[in-house]
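Only one protein chain is missing from this complex, and each of the others stays in its spot.
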Amino acid sequence: MRRTVGALLRKELLVELRTLESVPGMSLFAVTTFVVFHFALNRNSVDGDLAAGILWVTLLFAAILGINRLFVADADQGGFDGFLLAPVDRSAMLIAKVATLLAYLLAFEIVAVPAFGLLLLGPSLGKAMPQLLGVLALGDLGVAVIGTLVAALAVRTRARDLLGPLLALPLLVPIVIGGARASSPLLALGHHTALPGRWLVTLGLYDLVFGLIAYALFDFLLED
Amino acid sequence: MYGKGLRALSISTVVAMAAALGLVFFYAPLEAEQGFLQKIFYLHVPMAIVALCGFVIGGLLAIQHLRTRDARWDMRSYVAIHMSLIFAVATLITGSIWAKGSWGHWWVWNEPTLVSFLIVFLLYATYQPLRFAIEDPERQSRYASVFAVTAGAFVPMNFIAVRLSTAYLHPRVLGGTSNLPGSMAFTFMVSLVAMVLLYATLCKYELTAKHTRAQVRALRRRLSGETGTARRGRSAAPALTASAPSAVGSEV
Partner (left out) sequence: MISAPAPTSAPALDAPALELEGLARHFGEREALSGVSLTLAEGQTLVVFGPNGAGKTTLLRVLATLLRPHSGRVTVLGCSIPDQSWAARGRLGLLGHEPLLYRELTAKENLRFHARLHGVSDERVAEVLDAVAISARSGEPVRNLSRGMVQRVAVARAVLHEPELLLLDEPYSNLDPAAIELVAPLIGSASARTRVICSHDPGGGLAEADVVLGLRDGRAVMLARAGEVQSDQIAELYR
């Protein structure tokens, strides 16, 4: 199992390094979206609820870009068949893909979050950073799990570019609720209130439940 | 075999519906604040409950499909979700009318139940496009079942998340039947039973129609010779193929 996940992860990262299709695209998209928000809202700086909303909506739409590409090479270049012919546990692919998407999300947030702090956010990011990282990590995990499940569901359909986002967005609403509500006090002007623990618990539980669902259902998406 | 009991079910639905409407208009008291408009509650809430339960039942039937690989479970899951979608549209429309009447807006965001319902509806609205986008019928039903299970589990989780997010809760009849006066609660229960019966009857009608169509097609194929592989047009609805010829029975 570990060997298989390792082989799959290595393959994913090699393909990404060679094509640079996901992470750079997602990062650029996020930065551009912040610029668009500046003009659309006609605001030089944002804070609190508005800041959290902009941050999470941007992260979500950038993540959709990555989700849409996640299985394309496997579907179009016989990667599914090649994997299915090997005597390995099929869940390895789920784990490897979730890890890949999670790595993409974390890598692109290294660019996107500081860019947000620089371009739009009123209060300084420094003090809120450790707590914000925790919220982002929990949110990213949920996005990675749901994104992988949805990407596998949509990739072998005719309208995959459309179905992916349509399926993913409603399923990600609870993550946006949890993520945005948890980060809003962190991005507020002035005082820092304590991190609302119930949102972290909500996010964590949601991640866990969807992790189990994806684990139970993923095999059915691979076979023919 | 699908048509069995359909008449009895239909009659009891008509009776229950008539009883519910009679109670709503002639027995249930006028609510003090909202007046006559509040009567939409007896339509709106049972429909919402039935639609949500239908979605969850669709997920449970889909689990059965994934476990047994029997196309009939996919058919049942499809019909449950399909019918729930229709009920969901009606729920959103009646909810909107109610909101306009009592708060002056067609849509209110601080009513978590309605908001959750919209999110669930938006998710299930992709069920048919998903099916339609997959050509191979077997994969179509398997992917649809994966969707149905995921979405079925999403329904309660989404409700919890949205309710948590809304600090402001309306004190209103929707909170539960326990704080309703007896006559209202009784009317509500009868309406709910009528709505459940309506849902069950419509599902049974659709299943029977689909099954009959499959049988007719199988017979027609047999008539035109075994080789006649008349291809069905692309469809989002599942079709029973394997079970039809055996159900035809004796062969001349």
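Note that the chains take the letters A and B in the order they are written out, and that residue 1 is the start of every chain.
Operating definition for what follows: a contact is a pair of C-beta atoms (placed from the backbone, for glycine too) under 8 Å apart; a residue touches a chain by one contact, two chains touch by 3 or more.
Since the structure is predicted, the reported quantities are computational estimates derived from the model, not experimental observations.
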Among A:Phe34, A:Trp56, A:Phe83 or A:Trp199, residue touching the chain not depicted: A:Phe83
Hidden-chain contact residue, picked from the options A:Thr19, A:Thr32 or A:Ser45: A:Thr19
Residue touching the undisplayed chain, where the options are B:Leu6, B:Val89, B:Ile160 or B:Ala239: B:Ala239
Absent-chain interface as seen on chain A, which is shown: 3-4, 6-7, 10-11, 14-15, 18-19, 73, 77-79, 81-88, 223-224
Touch residues of chain B, complete complex, unshown partner: 136-138, 221, 227, 229-232, 239, 241-242
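Note that in this section only the chains that are shown with their structure count from here on.
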Centre-of-Cα separation between chain B and chain A, whole angstrom: 32
Chain A residues within the chain B interface of the complex: 149, 153-154, 156-160, 162-163, 166-167, 169-171, 173-174, 177-178, 181, 198, 202, 206, 209, 213, 216-217, 220-221, 223-224
Chain B residues touching chain A - in the complex, by the definition given at the top: 66, 119-120, 122-123, 126, 129-130, 133-136, 138-139, 142-143, 145-147, 149-150, 153-154, 157-158, 160-162, 164-165
